[in-house]
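Everything on this sheet refers to the single structure shown next.
Omission of a single protein chain aside, the complex is shown with its protein chains in their original locations.
Which chain is which? They are A and B, in the order written, and residues in each are numbered from 1.
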Amino acid sequence: MEFAYFHLMPYTASPETTKDWPVPNHRFDPEIGHELYTTYIDNMAYAEECGFDWVGCNEHHMSPFGMMANPNIIGASLIQRTKKIKIAMVGNLIPLLNPLRVAEEYAMLDVLSGGRLIAGMFRGIPHEYVAYNVSPSESYDRLLEATQLIIKAWTEPEPFGWEGEFYQYRAVSIWPRPIQKPHPRIIMSGSSKRSAEIAGQFGAMFGIAQIKTMENARELIDAYKNSAREHGWEPKPSDILVGLSLAISEDADEAKEMLTGGRKFFAEVLGGGIRTAQQLVLHKSRYYDDEMKGKFIDARKAAMISVDDLIEAGTALCGTPEQVVEQLRYVESQLGHGVTNINMKTGNIPDEAITAGMKMFQERVMPAFQNGR
Amino acid sequence: MRFSYTHHMPYTGIKQAGQDWPVANNQFDPVKGSEMFNKYVEDKIYAEQTGFDWIGCNEHHMSPYGLMPNPNLVGAIVAHRTKTAGILQSGNILPLMNPLRIAEEYAMLDIISGGRLVAGLMRGIPHEYIAYNASPSESYGRMGEATALILKCWTETEPFGWEGEFYQYRAVSIWPKPIQNPVPILMSATSPFSSELAAKHHAIAGILALTSMEDGRKHIENFKVNARKFGWEPTPLHINIGMNCCIAPTYEEAKTILQAGQEYFFGVLGGGIRTAQKLVVQKTRYYHDQEVAKAQAQKFVNMRSGAGGMSFDERVEAGLMICGTPEMAIDQITNAYKELGMGRLGMTIKVGNVADEHVTRTQDYLRDIVFPAVRHLGEPEDPAAAQAAE
Partner (left out) sequence: MSFTEKTASLSKGSVKYHVGGEGRPILYLHSGGGIRVTQPVLDLAENHTVFMMVTPGFDGTDYLDGVDTMEGMAELAKEFIDSEIGEKCDLIGYSFGGWVACWLAVLHGDLVDQIILQAPAGFRGKDAPGLPTDPAEFVKVMYAHPEKIPSEDKPEDVLKHNREAMGHYHSGAPMDNALVARLGEIENLVLVVHGTEDGAIPKESMQLLKSKLNRSHLVYVYDAAHGLEIDQPERVSLLVNDFLARGEGFLVNWGDEAAGFEAVSKA
């Protein structure tokens, strides 16, 4: 099993609940923001010391949910602070961006890191489309075209042009070009069946950022595997990433308390504005089909369920190291994935508790999953 | 005098001049590129230790000329690895980008650096428009609107929308927002349009690639006239001049190094860009605007050899670059200050393929001998005024 350490970089210093979209940034104190960045970057660099295989960033806009409008900027800093850990961008939100720019920035990161980039091609969550004033209805088509274009920009041996539906370039030859051959490893999101199929089509790795139910995750993984087979290849466990929240402590009750508090803060403070934007998109566009709309509502209900229920369902890791080992064994047996994406900064869980937990995870959980490494 | 360290991060692993546009990247060796990249990052970090006030990155696409398609990634590293130096991004090319994204990325840099960002808002050079398939004829219009929108993103206290000619957003409130208020901005001031726009937004005026002192004085005077129209008076610290710089034990050695570097810069690194430049001038296959084409071509010749096709020695004599012994450099900077009255000097030391050890040596001379002798030039005498100018 490989482990990825993921961090949203939330802004936690403004505890009032909110439902506004966008979340007014007068609530953002830049001096505190500076300290948070420093703390978070140090924490993420520490993941290498704690034996994690990947460290992951992602893109969010206009809310305290995450402070990485361009995660590649944080990725560049992390590259400088680490030696061998993979730098996973999970991801850039491809339909919102100029694909050429993404190809260029990812190439810079790959070259800077000596080939340690894992390149996420993500569609993003609905509110980001409101932020960038891009039509959510075009999201899948843009993702498909842009991903093809980015791969071309990385691999074409000669300058080329592109005449597409959304993107047009007459002559492309990016400098620098990436170091990994044939191109940086790609990971795509698997939060819907359609996304899972696309990941299979591109021969990409597949990531479920946060599993909702075991059954849902299994369905998505099956959709991914089927699509891959249709396109003539067979995914390995190491092609499948599953994301789980983790709270770990010698005292199981303390871990539960931590996760419960963090989830409450996440739902009420960090996620409030985003849910408002989400509602606007769900009601007014074709972003999700009806099946997915239903799932989204399920997911919101899921935010309300207790930590005990989460643990029971296997959708969070929480408790003593020994309990976490058992919980993760269960998820692995159910899903057969090869990469576990660990998210410890849920809401406002204190940073000291997180660094202590990372060490504990390294010493007492990772050794139980050394198979196949 | 405040000094900034500008480094394009060129790819110097090719010997042959690529004249095609874009320059085929099969000439780029990623492993070599990785070493070069990381060496250049160290050079930039070293600039803080050698007394530079600002460390600069800039944006270029699809050629070996510069390896920073998004200079903010390198700016983030520099911000993270330095303590006091200003993080000069000169710049992001506004008309090519989503202005909101630039506002966000610059805000991130300002927060990461604890308020050290100097935000370059640039229009870019013609070939970048081909690279991004953006219309050069819209560049002025986009530049004006994007500048206004970015400043709004940084200063509005409540969420706002924007309905413009080129950009439309219904609700904006960027996270994070910058520490500095206002964020210092640097803009080019070498065309009537850019000079006026820079003056309107109280920017520091960037004047690069001087072709003569007279040319420089004219740009500065125009900028001052424009600033007065908007009701303010630029100080020396609002004027930033850019020059190549090479210091060695003898003039002959400095000349040999810099001249070869410039040859490489124009001959090898600049080849594809010149081709692209010509294309932007050429509107159709059957019809060229000959006058415009000639003027553009002349401009490039001027950049290479000064107005009227001057020799290297003549360009040094005319004060267009810093080249020679440390003592000569002191005289050259003093003289430039007398001629132009600027308070900021940007230096490109990695010119073309100048060897990295020569780059370091020049930086050491600057720290040990040159900077102490010229720092006082152009500084406000009253410390409070200096503070205010920051």
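As a convention for this text, a contact is a pair of C-beta atoms (placed from the backbone, for glycine too) under 8 Å apart; a residue touches a chain by one contact, two chains touch by 3 or more.
From a predicted model like this one, the values you see are computed outputs, not experimental measurements.
K.L.:
Of the residues listed, A:Gly51, A:Gly115 or A:Gly164, which one is in contact with the missing chain?
P.N.:
A:Gly164
K.L.:
Which of B:Gln27, B:Asn133, B:Thr235 or B:Thr360 touches the chain that is not shown?
P.N.:
Answer from the full complex: B:Asn133 touches the omitted chain.
K.L.:
On subunit B, what residues meet the omitted chain?
P.N.:
21, 129-130, 133-138, 276, 279-280, 282-285
K.L.:
Mind pulling the subunit A residues that touch the left-out chain?
P.N.:
Counting only subunit A, the missing chain is touched by 145, 148-149, 152, 156-165, 167, 170-171.
Heads up, the rule we're going with is that only the chains that are shown with their structure count from here on.
K.L.:
How about subunit B: which of its residues touch subunit A in the complex?
P.N.:
Residue list for subunit B touching subunit A: 11, 20-26, 28, 30-31, 33-34, 37-38, 41, 61-64, 67-70, 72-77, 80-81, 97-98, 100-101, 104-105, 107-112, 114-115, 130-133, 157-159, 168-179.
K.L.:
Please give the residue numbers of subunit A that touch subunit B in the complex, ascending.
P.N.:
Touch residues, subunit A against subunit B: 11, 20-26, 28, 30-31, 33-34, 37, 41, 61-64, 67-70, 72-77, 79-81, 97-98, 100-101, 104-105, 107-112, 114-115, 130-133, 157-159, 168-179.
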